[in-house]
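Working notes, beginning with the structure itself.
Here the complex is missing a single protein chain, while all its other protein chains stay put.
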Amino acid sequence: MVSLAAIALIVGVALLAPIIAPYSPTEQFRDSILQPPSARFWLGTDQLGRDVLTRIVFGAQTSLVIALATTMIGGAIGIAAGVVSGWAGRGVDLVVQRISDAIESIPPIVLLLLMAAILGPSIPNTILALMIIQLPGFNRVARGETIRLKQERYIEASRSVGAGSIRLVLRHILPNMFGPIMTVATLRFASVIIAESALSFLGLGPPPPTPSWGAMISSGVQYLASAPWLIVFPAVALALSVLAFNLLGDSLRDYLDPRLTAR
Amino acid sequence: MSATEPILRVRDLVKHYPARGLPGLQRSAKVQAVNGISFDLLRGTTLGIVGESGSGKSTTARVVMGLTPPTSGLVEFEGSDITTADRASQRRKRMRMQMIFQDPRGSLDPRMRVRDVIGEGLIVHRLATRSRARSRVAELLEMVGLRPADADKFAHEFSGGQAQRIAIARALATAPDVVVCDEAVSALDVSVQAQIVNLLRRLQEDLGLSYLFISHDLNIVRYMSDHLMVMYLGQVVEEGPSGEIFGSPQHPYTRALLATTGGPTASPTRLVGEIPNPASPPTGCRFHTRCPVRIDRCSTAEPELTEIARGQRTACHLVTREVLAR
Partner (left out) sequence: MIRYIGKRVGAGAICLALVTLFVFMAMRLVPGDFVTIQLQDATGVTKEEAEQLRASFGLDDPLLVQLGDWLAGVAQGDLGASFWSNRPVTEVLAERIPVTLQVGLLALLLAVGAGLAFGILGARRRGSWVDGATRIGAVVGLSVPHYVTALLILVALTNLFYWSPPLVFTPITENPSAYFQQVGIPIIALALMMTASIARMTRSSMLEALSSESVRAVRARGGTEGRVLFVHALRNASIPVLTLIGLELGGVLGGTVILETLFNIPGIGALTYDAVSTRDYPLVIVCTIFYCIVYLVVTLLVDLAYAVVDPRIRTAGVGS
């Protein structure tokens, strides 16, 4: 599938950044400020003379690392909350769902603004802020799946053999929701990349000089007319990465769907 | 424990559910799934439980198994009450009662390998180490007519009949004394039904198992069971040795049920209508709304189980009156 190849490419680029990037992301070439793409600087340079290509490549690293950490931690917490909520029902469910609704009802940007304002720009804080936004999504899927799976006959059968709640949840419920969780995780991954770029765009994400696509776009706004490549290239990189993960998520969803109904 | 004492005693078992979300009912209405039944299960025998859906047979099975607590009543296993015992002894007792379900494929986790499915009981009750479990699983597979090599496969790779064999193996893993078969063969092809029923009988002989055999299929019940209990809307309407009941059914409901099987006692009485709502059962004798021979008393007073022949008891005003008249 095309998307897998694209993702492999992106991941590869991010991992190999130090090797394949022509220059260092913080190296400033004072004599080549705001240069359009050329043989020496394939994607041009920015207002401090830094190579755009290098910064994009390292930006991939930043975005992927943040997205991975966010999705994994946020996913773990969100899924745990969803499973507990769906399994226990009643009071616990009510409380968890209210909190989840509250998080969801604030537009992500506003929430990110608030959190970034409280916590201050740094990478761990960015991950924390982004993570909170991911929680309702994972919670919803995990809860829905738990409620659905709770009704399955084999859960009752295992219980009659003597399995307790913990074993039922860990050995029977969680493994059987693997597919939908993977789909959600992939799509969430894409939206985290977007959200992180929005944060850095507003100057609230990882602090400089860490390269981040959103920050690059933001600083390029001033040179909209004179040096459009400062905006265009990071934007394209951003769009392509998100596109790749969206496509992957879509394929996963399509792949899993007929299999589910065929069983 | 003497051989004549029942391995399982149930007295005045009641299970009510709160009626939620059903149209046309008040909030406080309750679904009276099981309304005061009592029975004994003797060691090494099979007690068949028959009735239409909604009669409460599956609920009875679940309460006996401990999957849901009774609203009131007594469930005694080997002489001790398991509904009021502490957690630890409850677990020990329940380990010796296992269950087989109606949907063979559905009762097996599709993501688990057969050996894990069968071995789950062993692990949960810590009866065996890994290696010991493996050999036990192989033993069980052979016992139910499968090959030890099947242990590595996934549950969904098997047909309905084979899946039910796996379920049986799982039930036998903890060496239970009582096995509850809840419509265990109803979802299988007719040809496969016979195989599984015979397997169950053979296992009963070899292992000394006692069965609670729940079914709506009277032919199979007749073949399998030593004693029979006919349920209607959560109550027992007739019970006794199955040979006697099939030979001369007394209760109008039993007679109507047997009529559908076309057996030697097929009477012209047909069952009309549908089973009433368990949340608002009829007054008096619950069957009176569909009974072809009801008398006035039937709508006002609940009949009690009365012995009308050796070991056979029936809950019907008409029958009781006839018996008393003799």
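Going in written order, the chains are labelled A and B, and every chain counts its residues from 1.
Please note the rule applied: a residue touches a chain if its C-beta (ideal position, glycine included) is under 8 Å from a C-beta of that chain, and two chains touch if they have at least 3 such contacts.
Not measured: the values here are computed from a predicted model.
Checked against the hidden chain, the listed residues A:G44, A:P108 or A:G162 yield one contact partner: A:P108. Within the complete assembly, A:L243 is the residue of A:L34, A:L243 or A:L256 that touches the hidden chain. With the whole complex as reference, residues 98-99, 101-102, 104-110, 113-115, 117-118, 120, 190, 194, 197-198, 201-202, 217, 221, 224-225, 228, 231-232, 235, 238-239, 242-243, 246-247, 250 of subunit A touch the missing chain.
Heads up, the rule we're going with is that only the chains that are shown with their structure count from here on.
Only residues 152-154, 156-164, 167, 171-172, 175-176, 263 of subunit A touch subunit B when the two sit together in their complex.
On the side of subunit B, the complex with subunit A involves touching residues 65-67, 91, 94-95, 98-99, 101, 103, 106-112, 120-121, 124-125, 156, 167, 170-171, 173-174.
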